[in-house]
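Here the structure comes first, spelled out in structure tokens, and everything after it is commentary.
A single protein chain has been omitted from the complex, and every remaining protein chain is retained in its original position.
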Amino acid sequence: MQDWFDVFRSALLRRGVPHATVRQVVEEARAHTGDSGEPPLSAFGGPEAYADAVVASLTPTDPGRTRAPRGDVLLRARGITKRFGRRTVLRDVALDVHAGEVLAIVGANGCGKSTLLKICAGMVSPDSGTVEIAGRVGYCPQDGGTIEFLTADEHFQLVGAGRGLGRADAREHGRTWAGRLDWADPGATQARHLSGGTRQKLNLTMSALSEPDVLLLDEPYQGFDRGTYLNFWDLVWAWRDRGRAVVVVTHLLAELDKVDTVLTLGESR
Amino acid sequence: MRKTWTIAELTVRDVLRRRGVIVLMLLLPTAFYLLRHNDSPGQSVRLLCLGLSWGVSTAGLFVAASARAVEPRLRLSGYATAQLYLGRLCALWTLGFALLVPFAVVVRFDHPWMRPAGIVLAMAFCVLIGAPLGLLIGGLLPRELEGMLLLLIVCALQMMVNPDDLLMEMLPLWSSREIGIWAVDEPDDLGYLLRGVAAGVAWTIALVGLVGGVSAVRLRRRAHVRAL
């Protein structure tokens, strides 16, 4: 059976409680049961419910999730055309993503979804067309994007330094984001030893850590189990609710109820 | 400054964890040094320099390869291109100079009659030149294997070209060779030293510039992206 404290800990992390606070709350609960000799379940109740109570007392009384209204356009693309050799993968594609909006890009394999995202990120040049962006961009690739021989904490340090965070702050922020993806113990494991799903969590955490205004996510949930997959969407909505613009490339049509706008790319266009 | 420092620190960690690269960095100079150790001390020191440079270049190649996937993201998350490549260069130079020390000590005790300053200088240019050379090749060729082959060609040319050939003067490690001649064979002819230093400085500057240029092109802000 899983330890009550472990369940409680990951429940707090998943709710986005900062890593340092989680450590303190768990330690305090542990000290209490140590002193009183009472089992945690009877002292604190179920771990999930107690996590809710803790979160409620940590957050100012602002009932429910308030969603920011759709704001200005943060990402605008016009007339994007891209050819690889003689094959035209993107023809005159346009898109607008507002602050507080989630856009899904869907389409069959090879229809240029990832290419479009890279063009928006400014990593690939189109043959014609323009991309306009307000603020900073974050990009999360389908795979790769990590450094094999560095640990998760070192990745956090690397990305954190980009926005001026010191080592300890970057680690704290990174672990907090990782916790929201149900990854309770990033830390000393090198990226090359992580499973595919966990590596993607690292990738997503890195994107979150740089606090971008426009988030471009290229099917970042590959290898996620069901629970993490739902946490991923919670995270996307949390970004949206904070007024970010989020673009998710996906091939799963069942997800389309989770987004605000859908852009379908197809070769028949 | 902190960003450059972060890149340098994490690059050093990255390299130190690759046991294969570390072994190669140590093994190449050692093997080269032992190859002609008994019959031609001068030659063996020259080969040692070559091996040192090759080892550092190889490390540079791997560093460039592992950076390739993340650098565009790091650019997006607030790094300047110069911070990225200068950080990596500093890391490689640090590692190279750390590697240089034990070999310099060995030569000092092995051949006390050689000029120690000259030996260290010849080795230093191997490190100074080898690091950006590896990064440059890694930046131009996407696959490590191709980079390795190119590095092998440069190294083999360096070893096999006739010393009197004009081509020799155009190879990157000619400087180290000239300084080596001053340190070992022609202690009275300062010309070797001066030519060597001049060539070494020129090559270092040129290679660092090229690495910067290649990075700037690869990580450039694309013309189609504008601020809203």
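Descriptive notes on the structure:
Note that the chains take the letters A and B in the order they are written out, and that residue 1 is the start of every chain.
Here is the rule we use: a residue touches a chain if its C-beta (ideal position, glycine included) is under 8 Å from a C-beta of that chain, and two chains touch if they have at least 3 such contacts.
Here, contacts and distances are computed from a predicted model.
For the chain that is left out, the UniProt protein name among "Spermidine/putrescine transport system permease protein PotB", "Xanthine dehydrogenase YagR molybdenum-binding subunit", "Transcriptional regulator" or "AAA family ATPase" is "Transcriptional regulator".
Looking at the complete complex, one finds that the omitted chain is in touch with A. One of A:L13, A:A29 or A:L235 touches the chain omitted from the figure, and that residue is A:A29. Residue-level contact of subunit A with the missing chain is found at 24-25, 27-36, 38, 42-45, 50, 53-54, 56-58, 60.
We adopt the following convention: only the chains that are shown with their structure count from here on.
Remark: subunit A and subunit B have CA centroids separated by 39 Å (rounded to whole angstrom).
Of all residues in subunit A, those touching subunit B in their complex are 73-76, 119, 121-126, 129-134, 136-139, 141, 144-150, 154, 157-159, 161-164, 190, 206-207, 209-210, 212.
Interface residues of subunit B, counted against subunit A in their complex, comprise 2-3, 6-7, 10, 13-14, 17-18, 66-67, 69-70, 72-74, 76-79, 221-228.
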